[in-house]
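Every protein chain except one is present and positioned as in the full complex.
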Amino acid sequence: MDNFSNLMDGFAIAFSFFHLALMAVGVLLGILVGVLPGLGAPNGVSLLLPLTFTMDPVSAIILLTSMYWGALFGGSTTSILFNIPGEPSSVATTFDGYPMAQQGHATHALTLAFMSAGFGAMFGVVVITVLSGWVTQFALKFSSPEYFAVFLLTFASFIGMGSGSAFKAIVSMMLGFAFATVGMDGISGNMRLTFGFSELVKGISFLVAVIGLFGLGELMQTMEEGLRFDGIHARIRVRDVFKAVASMPSHWMTLLRSSLIGCWMGITPGGPTAASFMSYGLAKRFSRRKEHFGKGEPAGVVAPETADHSAGTCAILPMLALGVPGSATAAVMMGGLMIWGLTPGPMLFIERPDFVWGTIASMYLGNVMAVVLVLATVPMFAAILRIPFSIIGPMIVVVCFIGAYTISGSRLDLWLALPFGILGYVFKKLGYPIAPMVLAMVLGDKAEDAFRQSMMMSKGSLAIFWNNSALVATIMSLAMLLLFWPMVSMIIRRLRGAEHGKRISA
Amino acid sequence: MFKTKLIATMLASAFCAAGASAAWTPDKPVEFIVTSGAGGGTDIFTRTIQSIIVKNKLMDAPIVVVNKGGGAGSEGYVYGSAEQNNPYRVTFGTNNEYLLPLVAKMGYASEGFTPVAAMALDEFLIWVNSNSPHKDAKSFIEAAKKGDGLRMGGSQSKDTDQTLVSIISEATGAKFTYIPFKSGGEAAIQLAGAHIDSNVNNPNENIGQWKANMVRPLCVFSPKRMAAGPKVTKDMSWSDIPTCKESGVPIETYQMPRTIWLPAGVSPEVVTFYSNVMAKVQQTPDWKAYIEKTSQTGTFMAGDELRKYITQDTARAYSVFKREGWLAK
Partner (left out) sequence: MRTTSGVLLTRLTMEVATALVTGLIGATVCYGSLEFGIGWGDAGPQPGYFPFYVGLIVIIASTVNLGFGIYHHRDRVEEFLTTEQGQRILAFFGPMFLFVLVSSFLGLYVGMILYLFSVMVFQGGYRLPKALAVSLITAIANYFLFEVWFKVPLLKGPLEALIGIH
């Protein structure tokens, strides 16, 4: 119970008026950057960094982490209300969150999202508190073959979910891989598929694609149908909030599974985005209401949100304990740590326990505060939705393009968002699934790098993915199992009898 | 008569020069372009300078730091040199400014920049896992000569790390399988987990693991030992690490300058302004603390001295790139 007494000391540090005020400011700023696509948590944190130079490190990290929580929450709000993911990790929340909002259940969706996010975050902090030493050791076991196996597992959990044409899903995913390879190849240092455009050297940003595919694509669809957001009423009715909270226990399985996935992906640097996709995929696969996913299924909101936040929280641990950032935002914070004069690494826990445990304690408090504050901002968004669509529609367009530009300050990105918008619109109408493309863009180059690093280690032998360690073999087996799960489940259904299957298809 | 006239002209020209150099000051926000991702070595370098300038009010205009680390930093260099006479874009990097365009088509030319200053030299060391049987550089090199050689991790491909590994191989006949990771930090963790045999990280990239006795330094590629500073582990400080030359690796020095650039089209007064600011930065206690904490060598180079350094550094890397066949067609 050493960790527990440390944690209590941490609370004593974090629980001051100044720190609580910092948390509130951080969370509110975070919600703001989270809501604006393009201006994500990494931007927000690097922006606040100069402010922290003169602060005490504990206060500084509290401000920065609170901003991170706020941004994670804010990202879900726009995903649900406008189908525009404010953060890359809230892409998966749009799959069911937006349909729920369209059906008039915006309050329910938002409350579920925030509550499950809060649950995921709490789960993450508890894991950090209890297992900090062990987790650090575990994270050290990961090398390139293990990373590749984790990425493969993510793909495997997501593949074969779509109900449409398999070949359309393949085209979508492979295009995502192709877009991910544009730019510098980390292994050889060559510039791939840039065709001489110097603006393509940095690659095609996944966020630009998401803004186009989701934001603009959805707007085009809305325009074509002549709909004007009529279905969405985001007025917070207290009754709806309580109803949503009351329904939380019925999602216990999803919550637990997604929290575990989140922790896993946060510790092994798969990241929150991959975690949310994987968790969504598995929730759908194991659900008895498979066919409702994508049409406004509450569990489809719970799963990605829980995993996103538990991954975001857990990513803080490898950052502090190993100096490996589990997410882009953690990378920025790590830079901050060094500027404040701290060395992230195993010794940080011993040299500066006040800092480490103050941070962990502030994660408990910060997340509770974030849930409360983010719920309080929902009426504001409801007000935005009451503005006539002929004003708010073009406003969203403006926000989308500002977002596309701010990602890397590139003019080309403005022009890239347009074709992605058309692609999103056409794909959706023709039944091409978009999610595989997004997932491939997020993980494609990482998976390729890990694969090629492994090949260098093994001198070209694929056996490394089985015999490098017990760990890699386990993950690979899991991935294979998931890959062939549709077949397995079919056999199980056969065994159970045909009439059950008939009921589903009817 | 002639003499006084001469003095008068000299005074006049001196006055003019002084007047001109004082003439240019930025009157709108200056962009500091970081050619690495957030949290990278160049990022910390830039933000430290930013914080010192802000704290000591060395410049009136506000500073906006932008990270453009795509394509191994080339994104930042493309952006930084896009407007050839824009004095409000200051680009921060390393020697990759003049090395990147040698190995791939980058979308910018190294001549598109004029050097402002080099503020520090980052050191390179050979590191092994603390359970490794190799206690000194000599036995390590001997082991790398046998069989398939050893696994060496590093940051990026055809960048400073891989160049150094190639130089070591050439000088000693040791064989390495170089595995490029995204950053030095990743290479540090891979070494701590014993997934690779060694890396050639900068001090700051491995200090956390060294402190925890997970990795061990063998030697430093520096002409003389590093500054002592406080003890890092129980019984060692930086100055206890032998230089590679004294441990029998025939490489005198390999260092990476931390550099600051302006677009080539700006007037000399602009360059003078920024190099003066940097010269002041370099004298603050905060800067000295940064140098000590990151275990770099503090130096300040500007003007012709810096140009000469760049020419030499380029020539050395060029010969390595040529031998390895990395040069861009």
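Per-chain numbering from 1; labels A and B assigned in written order.
Here, a residue touches a chain if its C-beta (ideal position, glycine included) is under 8 Å from a C-beta of that chain, and two chains touch if they have at least 3 such contacts.
Since the model is a prediction, treat every value here as computed from it, not as a measurement.
*Asks:* Which displayed chains does the hidden chain touch?
*Replies:* It touches the following shown chains in the full complex: A, B.
*Asks:* Touching the left-out chain: which of A:L39, A:I62 or A:A299?
*Replies:* Once the missing chain is taken into account, the touching residue is A:L39.
*Asks:* Check the options A:F123, A:F177, A:W264 or A:F420 and report the residue that touches the missing chain.
*Replies:* The missing chain is touched by A:F177.
*Asks:* Just name the one of A:M8, A:V426 or A:M487 that touches the chain not displayed here.
*Replies:* Answer from the full complex: A:V426 touches the omitted chain.
*Asks:* State which residues belonging to chain A touch the missing partner chain.
*Replies:* Missing-chain contacts on chain A: residues 33, 39, 43-44, 47, 165, 167-168, 170-171, 174-175, 177-178, 181, 185, 187-188, 190, 192-193, 195, 216, 219-220, 223-226, 388, 390-391, 393-395, 397-398, 401-402, 405-406, 409, 411, 414-415, 417-418, 426-427, 429-430, 432, 448, 451-452, 454-456, 459-460.
*Asks:* Which positions on chain B touch the chain that was left off?
*Replies:* 28-29, 31, 62, 64, 66, 177
The criterion applied here is as follows: only the chains that are shown with their structure count from here on.
*Asks:* Just curious, how far off is chain B from chain A if you go by their C-alpha centres, in Å?
*Replies:* 34
*Asks:* Taking the complex as given, what residues does chain B use to touch chain A?
*Replies:* Where chain B meets chain A, its residues are 37-40, 43-44, 47-48, 50-51, 54-55, 65-68, 70-72, 74-75, 78-79, 103-108, 148, 151, 156-159, 177-182, 185-186, 188-190, 192-193, 195-196, 204, 207-209, 211-212, 214, 289, 293-294, 326.
*Asks:* List the residues on chain A that touch chain B in their complex, please.
*Replies:* Interface residues on the chain A side: 42, 46, 49-50, 53-54, 139-144, 183-191, 196-199, 201-203, 322-325, 328, 331-335, 338-339, 341, 343-348, 408-409, 449, 453, 456-457, 459.
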